[in-house]
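One protein chain omitted, others in place.
For chain A:
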């Protein structure tokens, strides 16, 4: 079997003196949507940030397309083809919508064209000249996702894209994730809401105390509800 697009082994990460990840092991194959489920503080966001090179110190292995990235700087990781849509969305207040959208440089061929992005997110075209932070929460989330679609990155890491959004916007984000999967992108998604996750994902990892404690395919999810309720405390 071909090597997965992303293979994370024994990933440990620290913020200052705090040891947050205690040996994460995950694999994401090309074209898959994989979620990291878990309670607040379990280490899901830190996993994405550690893969992206945004934590103070890390060890273990992060292999992307066979290339070891655990010691690389975040700009090199981005140029290798990984993009992050952060939890706080990271929309820049001093840039308008178009500037925000065009900010990340193209890292390789294969990104979506601007017209296709506007077709997917028509609001962004209408509000092209508005300052990024004047958009609604849902529009900001769309902008944060749209921004990494045109770079050509193969693996998109989305950190809680539905957090704090109205149900109708959550549905729209779900449609967007299915659309980008259909276009061949690979997605690693952090979610607390597994009801949303099951509508978009192929597989799920459950994270607790900075390590993976369970892995469930979407097909097995219905039978694993009790376990998930225990893990997630819902």
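Convention: a contact is a pair of C-beta atoms (placed from the backbone, for glycine too) under 8 Å apart; a residue touches a chain by one contact, two chains touch by 3 or more; residues count from 1.
Keep in mind that, in the parts below, contacts and distances are computed from a predicted model.
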Given the options "Cytochrome bd-I ubiquinol oxidase subunit 2 apoprotein", "Fluoride-specific ion channel FluC", "Branched-chain amino acid ABC transporter permease" or "Gas vesicle protein A", say which is the protein name UniProt records for the missing chain. "Branched-chain amino acid ABC transporter permease"
Among listed residues A:52, A:97, A:145 or A:189, the absent chain is touched only by A:52
Sort through A:4, A:43 or A:104 and give me the one touching the missing partner chain. A:104
Across the whole complex, the chain not displayed is touched by chain A residues 52-54, 73-75, 77-79, 83-84, 86, 90, 92-95, 99, 102-105, 107, 148, 151
